[in-house]
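Moving on, here comes subunit A:
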Amino acid sequence: MMELIRGHYVYLLLVVLFLIGLYGMMVKRNLMKKIIGMSILQSSVILLYIASGFKDGATVPVLDPALGPDYPNAYLNPLPHCLMLTAIVVAVVTLGVSFALIIDIYRNYGTIEEPLLLERMKDEE
Partner candidate 1 sequence: MTDSVLLQVVFLPAAAAVGMVLLGPRAGKAAGWVTALVLAYTTARLAHAGAALWGGAPPIREDYLVLSPEIRLAFLADGLSLPVAFIANVLCWVLSLFSQHYIAYRIEGIYGPLPPRERWRYTSRFYALFLLFPIGFAGVALATNLIAMYFFLELLTLALYFLMAYFGYIQRVRIAMMCLLWGIFSAVFFLAGSLLVYSQTGDFEIVRLGTVAGTPAAPWIIAVFLVGLFAKLAVFPFHVWMPWVHAEHPTCIAGLLAVYANIAAYIIVRALVLPLYVDFQPFGPPILVLALVTMVYGSLLTLAQSDIKRIAACSTISQIAYSLLGIGALTAVSLEGGMFFFLSHIMGKTVFFSTAGIVVYVTHVRDVRSLGGLAARMPLTALLFLSGAMMLSGFPPFSSFAAEWILFSGIFERAARDDLALAVGLIGVAAILLTVAYTFQAARRVFYGPLPAGLHAEAVQDPPRSMSIPLFCLVGLSIALGLYPEILMGLLRPVISGALPALP
Partner candidate 2 sequence: MKSASTSPIIQVAIRGLMPVIQLVALYVFFHGHYSPGGGFQGGVLLAVSVMLGRLALGMDMSQVVFRTGIAVGLSALGVLIYASTGLAALLAGGEFLNYAFLPIPGLDPPGLRNLGILLIEAGVTVGVMMALIAIYDEIVDSRGEASATATPEPEARRMEDVRKPREKGVDPGPEGPERTPVAP
């Protein structure tokens, strides 16, 4: 049991983070809050990948002239890092677009609270 927790506690806490993010997106009614939840969600996934690239006793994936390239277990797995660079960029851009949308919504309806928005939309009809 202790073994499982030591090996997996990061994963488990990241799952908690994932759920918090999802909770924010589902339950919160403020659009900015939804976006905040979205960032948390994405961060948790990114961290999960990073955690998977970790190796016990390894160093960062920059070639150490003293070590040479022949001992793969001396370096962390660089692939998840590379993937997550892309994922972070995607997350940032999604955030930018969602801000543009929020601003457009605010310009049209004067609020970013979902219930108020829905109400005003209903009034419009």
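A word on the picks: all candidates are chains of the complex that A comes from, given by their letters.
Keep this in mind: a residue touches a chain if its C-beta (ideal position, glycine included) is under 8 Å from a C-beta of that chain, and two chains touch if they have at least 3 such contacts; residues count from 1.
Predicted, not measured: the structure shown is a model, and the values here were computed from it.
A.B. asks: Need the partner of subunit A in this complex, chosen from 1 or 2. Which is it?
C.D. replies: Here, the candidate touching subunit A is 2.
A.B. asks: Candidate 2 touches which residues of subunit A in the complex?
C.D. replies: 62, 85, 89, 96, 99-100, 103-104, 106-110, 116, 119-120, 123
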